[in-house]
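Here the complex is missing a single protein chain, while all its other protein chains stay put.
What follows is chain A.
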């Protein structure tokens, strides 16, 4: 058996693949954060809670409504996106004129409240959600079993990231959004309803988090803390990639997933901290992030 740095090659390949899968979740979540920060200038600390709400929405649709995974993939983001729109209208829209810090504190508070309510209602050990039968099973790659579902997660994440990037960079709607970020007053003068566009953008960012939640439901236990464990890492990803840079956060998400996977082989105890070490180094060397503009 071939060894690479004293680690059997099959094990290393396995970890690279798993890192890529985790990276898919980081990419999906940091994409939503980047969209929201880029256009609203809001550091959305509620993103983890909204990811969790996506998973719970999928569970509720199945347990209470008998609606399966594929419909949940469409319905859950819409439902959670609507709650995001309501949140933006009621609270966040009041803060655009204030410092970033207020938005951060508000969304952090909302996240704690949302998680607390779910914990009270559903407990902490989580609810079971089955992998859809079409995607169950695994491919035997020789060096490991590759569950079909995890492959699907990577593909779905790639499609989603690409579509979002194309929409923002290549369509007319995306052009409006980018213009509004640069100079909202001027865009409004051209007859574009900027406040509504911003509300919908927040709803869209939230819906992206919810899609991530639905995709995560069959692999992680659906529990109220599932987002809070992830969100801190995702923030680090966004900071490393460069706040507001969409392509940067997607690429960084996948790359850091792989770095984390490799750390799990070489030094498992450090796997929870490696991303923050990288964040510290990047902030020292390039304060605007790898893909950000200073």
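We take it that a residue touches a chain if its C-beta (ideal position, glycine included) is under 8 Å from a C-beta of that chain, and two chains touch if they have at least 3 such contacts; residues count from 1.
By definition in this document, contacts and distances are computed from a predicted model.
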Per UniProt, the name of the complex member that is left out, chosen from "Cytochrome c-type biogenesis protein CcmE", "FAD-dependent oxidoreductase", "ABC transporter substrate-binding protein" or "Heme lyase CcmF/NrfE family subunit": "ABC transporter substrate-binding protein"
Which of A:226, A:250 or A:279 contacts the chain that the document leaves out: A:226
Full-complex contact with the absent chain, from A:178, A:264 or A:286: A:264
Per the touch definition above, residue among A:73, A:104 or A:131 touching the missing chain: A:131
Interface residues of chain A (partner: the chain not displayed): 8, 10-11, 14-15, 18-19, 21-22, 116, 119, 123-128, 130-131, 138, 144-145, 147, 149-150, 219-221, 223, 225-226, 229-230, 261, 264-265, 268-269, 271-273
